[in-house]
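Here it is, the structure in full.
All protein chains but one are shown in place.
Up next, chain A:
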Amino acid sequence: MSSSQQVVKRAKYKTTVKDPGTPGVLKLTQEKLVFKPNDPTSNNRVEVDFRLIKNHKHTKEGSNKPPWLNLGHSQGSYIFELENFSDLHVCRELVGIALSKHVEPPKVVSDEQLSPAEMTLRIKLLQEDSKLQKLHKDLVASGKLTESEFWATKKKLLDQDESRKLKQRIGFKNSLIFDTKPTSDGRINQVKFQLTPEIKYQIFALKPAVHQAFLNFVPSKMSEVDFWNKYFKAEYIHSTKNTIAAAAEAAEDEDLAVFLKDDEILENEARKKVRRVDPTLDMEADQGDDYTHLPDHGIFRDGSKETAEAQNTFYRRTLLQDLNRQSEVVLEGKTLDMDMEHPRTVAEVLARRKQESDGVIEEERRNRISKMTQIEDLQAQDDHRFAPLCIKDPRDYFDSQQVNALKSLDDSLAGKEQIRCNLGSEEAYGSLRESISKIKAIGLMDPLLSPEVAFKVLNGLTKNISSTKSHLGKSSQESVLDILPNTTKEKLLDHWVCSQELLRHFWSSYPVTTQNLVNKTKRMKDAISQIYSKLEEIKVSAKSDLRHQVSLVVHPMQQALDAALLHYDADVRKRNARGTKPNGYV
């Protein structure tokens, strides 16, 4: 490689991806690159030393993109569009060589940069799945596979675990806490209510008026204990279904009145929501939520159906409204993820959150109005054109590969000879037609089949069915493996899993292109031969009555390993025959 190497190619220089590009000539040497546009008046000249270029990228041959070479430097990148991909490859070569000369040798990087989070994830996965741990011990501890290779095929497991980290949000309990059952002592005229921070939070979410009152009254006007006392007094009055008493109490105590009358805030919110709804929806169904009371639709909580006078309607709540409000809040879920110890802070944070969400809702409403909502029920059925894939567990193939084993164990190629037909088509068709006319003339054979033959066939069938039952297990769920003793079964399954893993790594390293892969295939081959001999051992050491079954089970595994070994030998021979390539390529 001479240092006066240079490459001159026609190219277009683009400042950005969208730029059509100025045509010109690109000259690359190992020190610098020079671009001269065809148009002498244009000032898109580029002359830059390779020391300033940080990296280089290019578009792939197989994709539909044009051949671009992208050289990055500290303030941006230069993009050159070349005429064809072979030019691109030549330029890329030179750029690669030039850059490697000017860049400092990279610091020695450890084999894999693992963050502590990843390490803990891997350890956790290994601890949870004993089979995985066993496999890991077998393969990595004994040096057959390196850590990175092992985990490379387990990416799916690692990714899955990431999503598991998201904690599940616990929502509200759905029990109507309106009916927080008080404990009452039969003797004293007192009822006791239990309150936990959890319940307080739920009350705030459910009843914005109470929330507002809490913020206003506590601790300025009354203490927390008093506040809750008043609240439960109001609840109690509600539950006694005595609207007149409620009115009386409300008139007496202003604060109590807050709890007894309707929740204005909820009303406002409901009105806003009603406005947001798509006008094509049926609003009849929503009457139950409406806080502008329509007496004939509400189911009154006290069971009575009479319409009340105007002033007393303030002190009723309908069951439907309560239920709807409760379910609304439960579905919304807890928006706060903090501990509930301080009701005051909880209340404040809730209030702030509500304000923030209002702005967002307004914008959403505007967007929604501009779009048309699609009503799902009225759309055509989306018939999926693709049937779901039916991917089976490879362990099932244990049983189904037996016929192949049988075939190769017994008759090799004996039955596969080609049947030869010496007749021309005329004669062949003629003979068929003859048979048909024979039947037409004579009718069916009489008797159709002799009773001895029929009996023999029935016997044969029965024996066949019952023998497969005893050999392969009573039902289709049982398999040959269950007949074998436990230790043999465990060993076989372990070897199976191990050999599958090794084969997967082995086959994925072909075609062999780098020295790393050569070493890897050698390691795989050694591991595979080890397992092969272990399987051989198992076969030989099986008890005599089970030997046939064991060999049937082991045979397909050995076949797969054989195929791998054969392929390895053939490949090694091919590579050696080709001779060593220049520059250490394999």
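Side notes on the structure shown:
Please note the rule applied: a contact is a pair of C-beta atoms (placed from the backbone, for glycine too) under 8 Å apart; a residue touches a chain by one contact, two chains touch by 3 or more; residues count from 1.
Operating definition for what follows: contacts and distances are computed from a predicted model.
Only one of "DNA methyltransferase 1-associated protein 1", "AP complex subunit sigma", "General transcription and DNA repair factor IIH subunit TFB4" or "Sorting nexin-1" fits the UniProt record of the hidden chain, and that name is "General transcription and DNA repair factor IIH subunit TFB4".
Among A:36, A:73, A:89 or A:575, only A:89 touches the chain left out of the display.
Across A:124, A:433 or A:504, the residue that sits in touch with the chain not pictured is A:433. Check A:10, A:60 or A:573 against the missing chain and you find that the one touching it is A:60.
Residues of chain A that touch the chain left out of view are 1, 60-62, 89-90, 93, 387, 390, 392, 396-397, 399-406, 415-416, 418-423, 425-429, 431-433, 435-436, 438-440, 443-445, 448-449, 453-454, 456-458, 460-461, 464-465, 468-469, 472, 476, 511, 513-514, 563, 567, 581-583, 585.
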